[in-house]
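A single protein chain has been omitted; all remaining protein chains appear in their positions.
After this line comes subunit A, so read on.
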Amino acid sequence: MTHAIAPCILIVEDDPDTAEAMAQAACDVGADPVVRCSYAGGLAAAAGAEFAVIMFDRMLPGGDGVDAIAKLRAAGSTALVMVVSALGRAANKIEGLEKGADDYLAKPFDPDELRARLRALLRRKAMVALDNDVMVFGDLEIRLKARTVHIGQAHVALSPKEFELITYFARNAGETVTRMQLLEHVWNLHFDPQTNVVDVHVGRLRRKLEAVAGRAVIHTARGQGYVFDPQREGAA
C-alpha cells in the first residue's frame, strides 16, 4: 500500500474470535483496526474519529448494524460500511445493501474473501471519481463508452457480459477479486450457486485475452479468486 498514513478501519463485532480475525485482515491490508464489541460503543467510536471503512455486525448487543448505517450517515460519517453478519441469506444481503451498506459479507467468511473486499473498499475510498473513458494497462486499453478492448492494435471481441467482467476486473486491477464479488457485482446475484458458474466465464474471458496478448492477463489467486494484472510477467 502506498498510503502515507494508514487508513483506519472500525470493527464492531461481539464475538472475540471473529473480531480478532477481522482485525488481522485489516492489518493485512495495511489499515489500523479499532475494535468495539457493542452497538452503542461502535456508534460512539464512529462519531469520534474518521474511518475509511466500518465493519458492522448485525446481531449485536444493543442493535443491528444495518440500522446503524442511517445513524452513521446522519452523523456525517463518510466511511464505507461493510456489514459482516451471520444473517447471510440472499434476502438479508439485499436488505442490507438496500439500506445503504456498501458491502455485505456473510459469516462464516474466508479471511481471503474479507481481505479482497476490504481492499476493494479502500480502493473505492481512495478513488475520487473515475470518469475516464479509457483505462490503460500497458498495451491493454479499455474504452468504456465504446465498450471495446484493445491489446496493442488488436481488438478483442467480447460479449457484453465479458466486457462488464473485464471492467470490474480493471477497476480492481492488481488485487484479488473473489468469485462471490464477481457474482455480486457483475451478475447482481447474491446467492451461492451450487456450481462454480463464474469460473467458466472468467475462463473464456481469460482465453480470449491470452490469445491476443500472448501472455496471461488474468491470474488465478491462491485461495478463491482471480487477479487482473496485464503487466505481470510469468504464467498464471
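The rule is short, and it goes like this: contacts are C-beta pairs under 8 Å (C-beta built on N, C-alpha and C of every residue); 3 or more make two chains touch, one makes a residue touch a chain; residues count from 1.
Operating definition for what follows: contacts and distances are computed from a predicted model.
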UniProt name of the unshown chain, from "histidine kinase", "Cell envelope biogenesis protein TolA", "RNA polymerase, sigma-24 subunit, ECF subfamily" or "YCII-related domain-containing protein"? "histidine kinase"
Sole contact to the chain not displayed, among A:Ala75, A:Ala91, A:Val134 or A:Ala154: A:Ala91
Hey, which of A:Arg204, A:His219 or A:Arg232 is the one touching the hidden chain? A:Arg204
Residue numbers in subunit A that touch the chain omitted from display: 15, 17-18, 20-21, 59, 86-91, 94, 106-112, 161, 187, 189-195, 197, 200-201, 204
